[in-house]
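Below is one structure, written out as structure tokens; the observations come after it.
With one protein chain removed, the remaining protein chains of the complex are shown where they sit.
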Amino acid sequence: MSTAYALPKDLSRATVVNTASLIRIVALSLISGAAIASRLFAVINFESIIHEFDPWFNYRATRVLASKGFYEFWNWFDPTAWYPLGRVVGGTIYPGLMATSGVIYNVLHYFNLPVDIRNICVLLAPGFSALTAWATYMFTKELKDESAGLLAAAFIGIVPGYISRSVAGSYDNEAIAIFLLMFTFYLWIKALKAGSAFFGTCAAVFYFYMVAAWGGYAFITNMIPVHAMVLILMGRYSSRLYVAYSSWYAVGTLSSMQVPFVGFQPVRTSEHMAALGVFGLLQIIAFAQLVRSHVSSKQFNNLLFYGVIVLGVGGVGAVVGLTYAGWIAPWTGRFYSLWDTGYAKKYIPIIASVSEHQPTAWPSFFMDLQLLVFLFPAGVVLCFKELRDEHVFVIIYAIVASYFAGVMVRLMLTLTPCVCVASAIALSTLMDTYIDPVQPEADEDETAQSDAGDSVSGSSATGSISGAAPKKAKKLAAAAVAAPPSANPLAELVGAATGGPRMKKGVWGFDTRFTVLLHTFGMLAFFVMHCTYVTSSAYSSPSVVLASTSPDGSPHIIDDFREAYYWLRQNTKEDAVVMSWWDYGYQIAGMADRPTLVDNNTWNNTHIATVGKAMSSSEEVAYPILRAHDVDYVLVIFGGLLGYSGDDINKFLWMIRIAQGVWPEEVQEANYFTPGGEYRVDERASKIMKESLMYKMSYYRFTELYGANPAQDRVRQQTIPKPSPTLDYLDEAFTSENWIVRIYQVKKEDHLGRDIKSANAFEGGKKRKRGRPAVGRRRAMQ
Amino acid sequence: MLLPSLLSLLLLPSPAVLAVANFENTAVVRSIELSGTLTHVATTYAAKALVGNVKTYSIALPRLEKERTSFFEVKVKGQNVPLKAEFDWDSFKARDYDVLRVTLPEPLSVGATMNLVLETVQTRASRPWPEKASQTETQSLKYDFSLFVISPYETLVQRTKVKLPHPEVHSFTQPKDVSQWAQDDAASHIGNVITYGPFRNFAPSASDVFDEQQTMQIHYPYEYPLVEIASYHRHAEVSHWGANLNIDDNIHLRNVGPELRGHFSRLEHQKQAYSTKRVSHIIPGMVLHLPAGISNVYYYDLIGNVSTSHLRTAPAPAKRDARNKQYSTLEMRPRYPMLGGWNYTFTLGWDSNLADYAGWDTTKSKYVLEVPLMTFVPSSVYTEASISVVLPEGATDVEYFPPFAPETQSVDTLKTYLDTTGRPRITLAYKNLTDRHALGTIHVTYRVPFLAHLKKPIAVSIAFMLFFALGLVGRRVNLELHSAPGLKQKTL
């Protein structure tokens, strides 16, 4: 047969196969290396530090686990969170993440490797990303072959969509969850293909791990049943499906109920009903099959058929009934808001307020996936081409995940692996087609027909091997019995990779191949550049530390958060209660080690609304609230001096809204806007806005910093009116270097029993005349 | 007046009184240098032997002073070998003074004279007064001391000079009814020195009969912050494989100046940066002297790296003894300016070439290691200090020689970095270290057998071999009950 380019002929099969597998291993390890390395930008640019907000809690919990041991951690009641309520941590978290790093920590220390728990936490996500790459490789291998698997692994290794949640330091549940997701799916596919209870159970075990690790486990809980259901509808029911699903569901559900935070949800909530229903349906069908296989009468079969339908409908009815009866909890708000997209904004503002719950605009898709985003559909088409059970799975996954990713930015994470797999399939098929050196013989353009027999023999040889992609030398040898000795092993291997009958398919000439491949590699190179750029620029900053450049152009680090937190830690009472907006709760608990009123585990809307109310109402109203919760310090984030846009004044509207949800009479959003309906902080700001505690604390003595010049708020680009607001019920306790963090101490009641304002007025009167102009002004207002 | 002395003679024969005959002090000059938390006192005794062949000279210290004193050293004037001197504990404890027995280099003959110099360092002798100050106010200190230098011997003339850090002084007490010793006014303030005395013809004052002692008080402005190291832990670890000495200091810093009244205002602080008048009692940062030739210096605290510091490393000196002359400087700043009463804990560490600190003693065929006692924070007192030296794994017959007698000392083993048997760790605990202790070094000698060096590589390689062996077996064991074709085909 004619080849487009010369192939080395003198290669024994063993050599080819061994080299191939060696190259595979080397490639995989290189991919893992790349995956880890590309996540270390944050550590190199900044330091080995925990990022963002939630990771700080995970880190804190892990420290408890590492120092006090598992049982202590399991029964850990944290009195400092949600002061004065406290929080039962053991029962309200997914312990998988902490347990993982705890185990790693103990193993290392068993071998006398004194690795700091912080570094384990920081580097956990990169480490698991390597595992994810491997899991994706295995998964894709089941769908197509090794080469596609390697591509997929490489993609998932460096694609920003996944890096965004797994850079070094982002110590969050997603860090390990994606690996678990992919590996569970791989095991499920494996179990389904082989109909093996063993793999089904393995899938269940990893499903349990997933349940223990991430709330997103519900995705698996619904993906697998949907897959099974679709297979049934496609008339692909088989004993393999039955075995795989039953073993997975039984073991998986029972074990998942061992996680305290999940408890009986798997049988009590709607999110899990799909799995249960499909399980039941499978039993019915299996029973029907059994009976059918023994009974031959046609009518009976019909009867059975309708019986099955009735049973199925009855089951669904029962579930619905139970739901109405209240035995089964309806969809929780978070899930429901995925379907009815307006739901959250109306009824759960806290969820709506989180930035990563916003819908995804197309640039985010392109930013996170780049060329994969359009290779993805092509890959799905390929899945349709050879529609084996596992391909059905990928197709369903593709649709569902892309819908969810469109609804919520954070769910881009679940879409990414599927995209990588599909586009890897597409790209590797393309490359197989155009790398394959074998040229088809029958060319209409050529007048001289080549000898047909040769072509048949050659193709049949390759075809015979193409059936089973060979890996072991003995297999190849066995296959080669069919092939004539003349056949070239390398060509066979390549041909085997392309798969399918190669009678009419093929590419002529070298230039065509060269063009396509050059083009492909060009795009891949661009992809790599893109990923590097996005990772280094967008996803590698630990929002705790801000990078900037000093006047001389050298990189400068703005460290106000830690400055203030450390001050709290070192120079305030152990039990001083700190009130701040809930975003900073975990950081304060982690870095300042002080009790907080509310934190990022937003389980108590009223408590958060209380803080919102205190922040948004005037001092006189806020003071009793502060004292009632014996708050010692109030902490606000203020970016006006530096131009740090993520500050509390910009989040203020959400505080107001959430407070309004609970006290519609006392807090009303409209009052904080100018009559023209604008949100301003300059002299045109509404009186209530200026009177609000948040406004006062942010701009306290701000204008004095500018002396005679107008005081410019660099975030809002507005001029703050003079004189600065004055505080009667709080004292400025600490302000960080760039004024980003401002901490105020709440005054105790006046020891002479006067109300504090008049006490201040008295003091002010005793001092210089310009002591407290504000008092006079406020008097005038009343 | 007479009766108690008689009593004391008969009933309580105190060594001081017994010692009367031996010497007389022709002149005693005490100079006190006031500098924040540390006060350096140098007392010169010009003594004349009254009897022949005396070997010991007794120096009396009032209880108050002795309790403050964290360092003392007695020398013959002009020489710099310290003499053997120790407090006699067996003496009677009800007195309000202690007696220091100095063993003279050679016994004196009758009428021979000699000058002894007693140098002491007092810690926290000056206390902030007023005790609270707001962010913008300045700080002043109070120092009180006993007017007369007491001695078991007769003293012809004595005088006390107090050196102030600054010419101006708020107030200082005048001695009362000292006419029996002094002619002219007993205290005078010239420049930045306050002189008490001269006082003439003292009877042996280190006795229970002497009750003329007076407490003088000096209230003076001080424009440098008062720094205290509340606790200091040094962890020095030797690695022969890495030819590296790692030093890791755990420091708890305190500003023991006047406590902050009211609150800290960043606005005021930033204004002060521009104004010329510097605020004395705020610690914005400090300059530390680290050894020369160090590398990988790190400076972090409980929540991570602190980026506000600059380091200038000096190259390692050629000769070992030149080490104390060259140094690297670290300008370290806490995360926040430290006002009165504020705390800050941090960790400071570095690597240095082992050759600069350790050597091979051919005579005893042992390694000799010199570990500097501490990193000194200028003009500060180290309340609690513990220094631990970790030797290589398997180091044998360890001997160590601390520069100053520690409060407690212990040797145990520490397991780290893949250790199998663990490495010996020497731990010394000190109290109230001062600048006079700063240059001390701990000398350690030890042997390391050749096999001890190989311990780690052998352990690791065995572990890996076991791992691979398991892998080999695992690959070859087939756990399948029946061969499912679907499985066989696809296994990597």
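Which chain is which? They are A and B, in the order written, and residues in each are numbered from 1.
As a convention for this text, contacts are C-beta pairs under 8 Å (C-beta built on N, C-alpha and C of every residue); 3 or more make two chains touch, one makes a residue touch a chain.
Here is the rule we go by: contacts and distances are computed from a predicted model.
> Assuming one chain is omitted from the figure, identify its UniProt name from "Oligosaccharyl transferase subunit OST3/OST6 family", "Complex I intermediate-associated protein 30, mitochondrial", "Asparagine synthetase [glutamine-hydrolyzing]" or "Ribosomal RNA-processing protein 40".
"Oligosaccharyl transferase subunit OST3/OST6 family"
> Name every displayed chain that the left-out chain is in contact with.
Across the whole assembly, the hidden chain touches A.
> Pick out which of A:I399, A:A547 or A:A628 touches the chain that's been left out of the picture.
A:I399
> Which of A:D10, A:D511 or A:E574 touches the chain that is not shown?
Selected residue, touching the omitted chain: A:D511.
> Considering the complete complex, identify which of A:T360, A:S617 or A:N738 is in touch with the unshown chain.
Hidden-chain contact among the options goes to A:T360.
> I'm checking contacts with the chain that's been left out. Which of A:V373, A:A564 or A:A761 qualifies?
If we include the chain that is not displayed, A:V373 is the one touching it.
> Residues on chain A that touch the omitted chain in the whole complex?
Touching the missing chain: residues 341-342, 346, 358-367, 369, 371, 373-378, 380-382, 384-385, 387, 395, 398-399, 402-403, 405-407, 426, 429-430, 433, 442-446, 504-509, 511-512, 515-516, 519, 523, 526, 529-530, 533, 537, 664-665, 668-670, 675-677.
Going forward, only the chains that are shown with their structure count from here on.
> What whole-number Å value describes the gap between the mean CA coordinates of chain A and chain B?
It comes to 54 Å between the two C-alpha centres.
> Can you list the residues on chain B that touch chain A in the complex?
262-267, 270, 301-308, 335-336, 342-345, 415-419, 484, 486-487, 489-492
> In the complex, go through chain A and note every residue touching chain B.
These residues of chain A touch chain B: 21, 24, 47-49, 111-114, 141-142, 146, 193-196, 468-469, 471, 557, 559, 562-567, 569-571, 590-591, 701, 704-705, 731-737, 739, 745.
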